Structures are given as C-alpha cells and as structure tokens.
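Here the complex is missing a single protein chain, while all its other protein chains stay put.
By letter and in written order, the chains are A and B; residue numbering begins at 1 in each of them.
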Amino acid sequence: MRTLVLEADGWTGHRAGQHLDVRLTAEGGYQAERSYSIASAPGEPLGITIELLDDGEVSPYLVEEVRNGDRFELRGPIGGYFVWDGSGDAPVLLIAGGSGVAPLMSMIRHRAAIGSRTPTRLLYSSRSWDDVIYRTELEEPADGLEVFHTLTRSQPPGWTGYARRIDQEMLGEVAWPASEEPRVFICGSTRFVDAAADGLVAMGYPPLSIRTERFGATG
Amino acid sequence: MNIISRGFRGRGREGPPDRVPPGQYVTDDFPVLSAGPTPHTPLDQWTFSITGGAEPLSWSWDEFRALPSEEITKDIHCVTKWSKLDTSWEGVSVDTLLEAVEHDAAFVMAICDGGYTTNLPLEDVSDGKAWVAYAYGGEPLDPEHGGPARLLVPHLYFWKSAKWVRSLDLRDEDEPGFWESNGYHIRGDPWLEQRYWGD
Partner (left out) sequence: MKTEEMKLDGNAIGGLLMDIFGTDLTASIGVCATCGAVGHMAAVDVYVHAPGVVGRCRTCGSVMIRIVRSETKTWLDLSGTRSIEIVES
C-alpha cells in the first residue's frame, strides 16, 4: 500500500468521496487506465492510496516504481453520487472493505475539518491488523466518530474486536436502527458491498438510503 | 499528446511477427472479458440448434458430445490487443453441424445464453475455420470462458468466438450483432486490423 501525493495542473479541488482516473502511457504507446478514490480531504494536498496487487499491471508500477517528479495523466474529480459534505442531522454509517476505506477517509477527514457533529460510525473490514490503513489516524477519531474494525483472516494477540466477515449480527450491533433514518456509504469489492447492503436492507434500511461504490480487483 | 510515464511497461510482450497481427501483444494469461453475468445452463437443459435452414435442427448435450469432434491448437486475438498463442481446444467443427441441414444461407448469427450475438459470413465458419468448442487446455470449458460451449473462430477477432453459444441462425443478409452494431467492425479480420467501423 502506498499513498501518492499529486500536484495536478488545473486541479479545481474535490468533494469528499470523489475519485480520479489515472492514465499511464508507456514508450511505444501502450496505455492503461485505473480509477482511485481520493483519500485526502477537500483542501488537503491531493492524495490517493494504491493497494499492491501481486499480478497487477498498474499497481506494481505505482507502488514500487514511481518516484518524485514522475508524471501521468489524471481525469477528475469524478462523482456526484458517492459524496458526503460531512454534515447533516441524520447519523451516517460508513462501511469499508479493504482499500474501499479510501473515499470514506476523505469523508471522515472532511467531517473533522469542518467540526461536524453528525454522529458517524465506520465499520472497517480488513484481512489483518497489518492490512488496516490510516490505522494510527483512526485510533484517535474526532468527536462523534466511532470506529469498528473487523479482521477477517488473522487477529493480533489479545484482540477483542470483531474477527469475521460482516454479517447480519454484526450489522445489528454496529448500525443504527432504521428508524433513525441513517445515511449509508459502502465501498469495497462487489461481493463485499452487495453483502453489506443486503444486510442493511434486511434491517429495514430503505435501499435509497444506501449509497455504494464497487471496486474491481483490476490491479 | 500523451504524457509518457517513465518506467511504465505493459505486461504483454511482442511475439513472432508472422503470428502476431498488427497492434497486438502476446500474453500468457487468458483474460476473461464479459458484457454481463455468466449464464449457468444445466447440461440437461442445454441444446445446440441450427435455425433458418430447410428444417430446424437441435442436439441435446449428449447428442452433441456424440458428434465427431477434434482437437485444435490455434492462436487467438482479442480486439482489446492481447493475443494468446497455441491455445488448445476440443470441439465439433461447424462444418459437421452445417452438413446436417439443407440451406442456401450466406450468413450466420450466433445466438447465446445471456443475449449476446455476433454475425459472420458463412464462409468464415466453413471449411475447417470454426468449431463449437467444449474443452480448453484439456479440461471442460470453464463457464467464465464460455462453457458449456462457445463458438471458436480463431482467424477473426475473438469477440466473434461467442461464449455460451446456443444456436446458429442461417440468414440471407448480414445483420450486425451485439458489438458490430455499436462500433465494432462487421467482419473483424485481425490481419487487416478490422477493429472498428470504417477500418
């Protein structure tokens, strides 16, 4: 995992939750494009976090090769659906699967920057404690933000948190009752997102209260 | 003008020019491309048909597998620029299937589970150029790659090798299929780089 800080000509800023598209061109013209959620809050230096996928084509380049001064093309910011301006009276539930935490971090950081009092919970699923990104930052959540981790493959000694994939029971414990009319943002792989969204709908959450963004393992 | 990203290399490699059409690179993977969810037709419900001839003809899975078949090794070329050399398949020649029906069609439309279609001139699926393949690499064809059976037409871009094929409809006129009606070339010869309309 690596965070790249980008300086982009003509960048107009972004809203929390938006993403950008990266295009790489090799000598000879071969091109590859990927989308990355912007993890930085609006107003902070533009940052994206890339997860290294072993048989990936782009992630090994961005994680292992890229150095200061290297250049590639960007398109963005993109997205008017999966965005949250950090405020509102209704509570907000953020559910992250692995690197899906990136756009939700932007929302969390923005919420803190504006001093929002909106009750917010993050349910963050990772394979192990070593796979948790923004770990230190999440250990000191801002007022009104609660963070719940679940570690699905291995847990450190003494771990008392959740230790399994998200299921109905976990959602019942972490999510607000549907009667509080929470707003939900879920980001991760298609399978993760569908399972979490289905679980909330089974709790009575109106489907339209749940906004989702699916990542592919495109490498 | 694109910005060249220092040190970025695609994964593919160049191959022998007599085997790799223009604009292609060679891969050792077998990328899965799909326009929709993978259909899963149980074999006891699967049939393969030829329609549009003097009489419609249909084979059940068992009947189909009882037809004479062959092993074929071919290079395949995807319009998304990857080529894979020496891929091995097992299937029934389309010649075998077409011999069973009386017709004077000039074109066929391949019709597939999931709604995908692709059109071909009859001569591109005749004379040992096309198969309905049910095995790849010595194993039953994986659903992700078109199993139980797909059309295999290796001399054209691989979008013509329609996955999950269920019938060939014989036609007098050439009508564009799923991709051909949305920008992709009506014929798709990789050696002439016929990728898009107007190529």
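The definition used in the following text is that a contact is a pair of C-beta atoms (placed from the backbone, for glycine too) under 8 Å apart; a residue touches a chain by one contact, two chains touch by 3 or more.
Everything numeric in this text was worked out from a predicted model, so none of it was measured.
Asker: Just name the one of A:45, A:80 or A:157 that touches the chain not displayed here.
Answerer: If we include the chain that is not displayed, A:80 is the one touching it.
Asker: Using the definition of touch stated at the top, determine which of A:87, A:128 or A:190 touches the missing chain.
Answerer: Touching the chain that is not displayed is residue A:190.
Asker: Can you name the residues of subunit B that touch the chain not displayed here?
Answerer: Residue positions of subunit B that touch the missing chain: 31-38, 78-80, 115, 144, 159, 179, 181-184, 195-197.
Asker: Which residue numbers on subunit A touch the omitted chain?
Answerer: 19-21, 35, 75-76, 78-83, 189-191, 211-217
Everything that follows uses one rule, which is that only the chains that are shown with their structure count from here on.
Asker: Would you kindly tell me how far, in whole Å, the mean C-alpha position of subunit B lies from that of subunit A?
Answerer: Distance between chain centres, rounded to whole Å: 39 Å.
Asker: Given the complex with subunit B, which residues does subunit A contribute to the contact?
Answerer: Its residues touching subunit B are 23-27, 29-32, 57, 61, 65-66, 70-73.
Asker: Under the definition above, what is the set of subunit B residues touching subunit A in their complex?
Answerer: 2-12, 25
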